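One protein chain omitted, others in place.
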Amino acid sequence: YGKNTIKFLRLHKEGKKHCVKEVEVCAHLRLTSPQEYLEGNNSLVIPTDTIKNIVLVLAKKNGIPSLEQFAIDICNHFMTTFCQVAYVKTYIQEVPWQRLHEDGVPHVHSFICVPDGIRFCEAEQCRNGPLIVFAGIKDLKLMKTTQSGFEGFYKNEHTTLPERHDRILCGELFCKWSYGECKDFDFDCIWKKIRECILEAFAGPPDCGEYSPSYQKTVNSIQMLVLSRVSQVQVIEVVLNNNFYNVVDMKNLGVTNDKEVLVPVEAPYGSCACTLGRKKFFEA
Amino acid sequence: YGKNTIKFLRLHKEGKKHCVKEVEVCAHLRLTSPQEYLEGNNSLVIPTDTIKNIVLVLAKKNGIPSLEQFAIDICNHFMTTFCQVAYVKTYIQEVPWQRLHEDGVPHVHSFICVPDGIRFCEAEQCRNGPLIVFAGIKDLKLMKTTQSGFEGFYKNEHTTLPERHDRILCGELFCKWSYGECKDFDFDCIWKKIRECILEAFAGPPDCGEYSPSYQKTVNSIQMLVLSRVSQVQVIEVVLNNNFYNVVDMKNLGVTNDKEVLVPVEAPYGSCACTLGRKKFFEA
Amino acid sequence: YGKNTIKFLRLHKEGKKHCVKEVEVCAHLRLTSPQEYLEGNNSLVIPTDTIKNIVLVLAKKNGIPSLEQFAIDICNHFMTTFCQVAYVKTYIQEVPWQRLHEDGVPHVHSFICVPDGIRFCEAEQCRNGPLIVFAGIKDLKLMKTTQSGFEGFYKNEHTTLPERHDRILCGELFCKWSYGECKDFDFDCIWKKIRECILEAFAGPPDCGEYSPSYQKTVNSIQMLVLSRVSQVQVIEVVLNNNFYNVVDMKNLGVTNDKEVLVPVEAPYGSCACTLGRKKFFEA
Partner (left out) sequence: YGKNTIKFLRLHKEGKKHCVKEVEVCAHLRLTSPQEYLEGNNSLVIPTDTIKNIVLVLAKKNGIPSLEQFAIDICNHFMTTFCQVAYVKTYIQEVPWQRLHEDGVPHVHSFICVPDGIRFCEAEQCRNGPLIVFAGIKDLKLMKTTQSGFEGFYKNEHTTLPERHDRILCGELFCKWSYGECKDFDFDCIWKKIRECILEAFAGPPDCGEYSPSYQKTVNSIQMLVLSRVSQVQVIEVVLNNNFYNVVDMKNLGVTNDKEVLVPVEAPYGSCACTLGRKKFFEA
């Protein structure tokens, strides 16, 4: 297969207001015949340069109504235009430009980059198969300074980790979900709702939080809340990269450190992941 | 000289609310004698490990009231404790953790990382010299989709750039300023005010913006506004890394692209910088 | 599942000579029950910290005879020690330290890091399934300044790429292969042989090279040569990230540029990949 990445900016106006989307589009194609690999026959090969042109022309003509709709448009274009394409996958991620505000007033044409979680989506299709749409968020860094522990784990002669009931829970979250048969979803609205679910399930109620007995359970809580609140989601995968922190032992320095100063533990570095669907299906 | 970097988390409580600061501290020391270099005599050398311990103990004892105050505390400690230290510089940057909010309610112990500009500071002192404090912001990515041009520049036989009066202005901003004699400044408040000045000078009025004839002039506008509004700033340096975008020529593709689709220009990649002080002093 | 990364150095002596291996080990585990996700029951969970201890103790006891053997040792340990482990995968990559030489004389204990392709391997096992071993090389950057073209490709109204018969072929190669039933292979020797095959197939004969009609065909040539020369390889996957270069048009500058000055094309950025096995099996 071949894979191609294109970055560009799409501008449009809504009244006087300027709007901007900066995206990185990655298109994977697999052809019906591998003759270019085996025989060096390029007659079916769609050059990277042509793929770039197609993506840019589609962006010009259709705009980017939502990331997901643009990914669907690209898949449809390749499937309907090129009979030698057996499979197409489009991945799109967005540069998180946000409109600037001055004293609460939105600026007509100025933007600031706020990377607190990157939005992405995928659309994927085999010839004669259904078009499947995924969406997700990545690089979302979250921390709970309390209400997290890790106890009752398996122990043997290689265990040195103490049990802890008040540690830091900190990590980088990746979350990707699939939609069922895509009708006329409001992808932007659903995405925002899911982001809120993730934050709520991670943090718990604002006045007291909710105790997390492990990174794994927090992963599951996020999945359960999204599945219960957002009916359009069929399957949801969550990966949480764990950033551990240790309380610095200052006894030798004549100081008592009561979980006030902690240092990040670079290694071991862990992550836990789970994919959860609707019908008792899971692969943990 | 020697330089050392330490990362850590400082937690404290304000009533029921948990507060967190994650910082990276870099301490540079120069000793009165270079005998460890020339003779391999280590008797005056303060090991990296000891420097780390000192920074962590200071954080435990004093907390981090502000980045700047913590940098001052570290400088003072080294100058008063070690007579072999001829010069000390402390650089601190902060991981941009922000309190999570659910429906506008602040969460008691959960945070999200929002890197829309990184806050840093420096404190620097030679033995018998004054303590100088700098503060700044870096990695602040901004864009204006209109009200920017570049015309009337110098031309010769190597010029191929066309004049433009409606281009994209996009860049990554670095801004660093020095305070005069530091009395009891509210460093947090001043920093926020300067950040607002930067955004205002970059963007112009929210309803119409302000025309920028060059990256250089925008750099200067930022400096002028900060100096006029914030009396504590003595000298201000601004560096703007320019990310250029070109309107894609789609004529060969049978499409008219009226500044709707643009691609980033990776190279040439430019930046412009200027340092501006209060008394007609400048080095452009 | 859970994933954990550990970095460490393993030293040993051969006579007076010091030997060093610095590796990054990543262990993935999947347990028979997902109860830690669903119920917050940690009783079967093997903490990241324990996994780190196991890897370090195995390295101490067994050494790292080869990357592949060490990966096998780790898999075996987890499968035989923990009945709750349903699946284990171990990924190892090596920091490319090479012994220093002075005037051709090898140094007894000094090393230099030479990252001209990173060696890695994987061992993977499901309970009651076979242990499968993969090995590979990544981040191998290669260039041919001639004997490469791209012609006869598919054309339509979105095609703007000209045909070229003397372009630059430059890319970053990823190559991963699986061994069949692992007996007593000399993994180090095979790995070196495969690296040589890759370079030979990429470059062609030293006096004249060999014409490449596309990145895809070069990928295939590498696979065919490895499969024909190295009988232990069962399946081989090659991914080539393409770094395109364009000849700079200097006509407007009054200069004729005869493929002497070229600039890299950052986007579109492409890659092509192919997996090839022994028995007419392929997925292109």
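As written, the chains take the letters A, B and C, and residue 1 is the first residue of each chain.
As a convention for this text, a contact is a pair of C-beta atoms (placed from the backbone, for glycine too) under 8 Å apart; a residue touches a chain by one contact, two chains touch by 3 or more.
Predicted model, so just to flag it, every value in this text is computed and none were measured.
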Original post:
Which chains here touch the chain that is missing from view?
Top reply: A, B, C
Original post:
Given the contact definition stated above, which residue among C:88, C:140 or C:194 touches the chain not shown here?
Top reply: C:140
**OP:** For chain C, enumerate the residues touching the unshown chain of the complex.
**Re:** 6-12, 18, 20, 53, 56-57, 59-61, 97, 100-102, 105-116, 140-147, 168, 196, 199-200, 202-209, 245, 248, 250, 253, 255, 257, 259-264
Original post:
Considering the entire assembly, which residues of chain A contact the chain that has been omitted?
Top reply: 157-158, 160, 252-254, 263-264, 266-267
Original post:
In the complete complex, which positions of chain B touch the hidden chain?
Top reply: 1-7, 30-31, 33-34, 36-38, 40-54, 57, 81-82, 84, 150-154, 156, 158-161, 213-214, 216-217, 219-220, 242, 244, 267-274, 282, 284
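As a convention for this text, only the chains that are shown with their structure count from here on.
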Subject >> Same or different contact residues where chain B meets its copy chain A, judged by the half mark >> reply: same
**OP:** Return the distance between the CA-based centres of chain A and chain B, expressed in whole Å.
**Re:** 29
Original post:
Quick one: chain B and chain C, Cα centre-to-centre, how many Å?
Top reply: 39
Subject >> Where chain C touches two or more other chains, by residue >> reply: 158, 160, 267
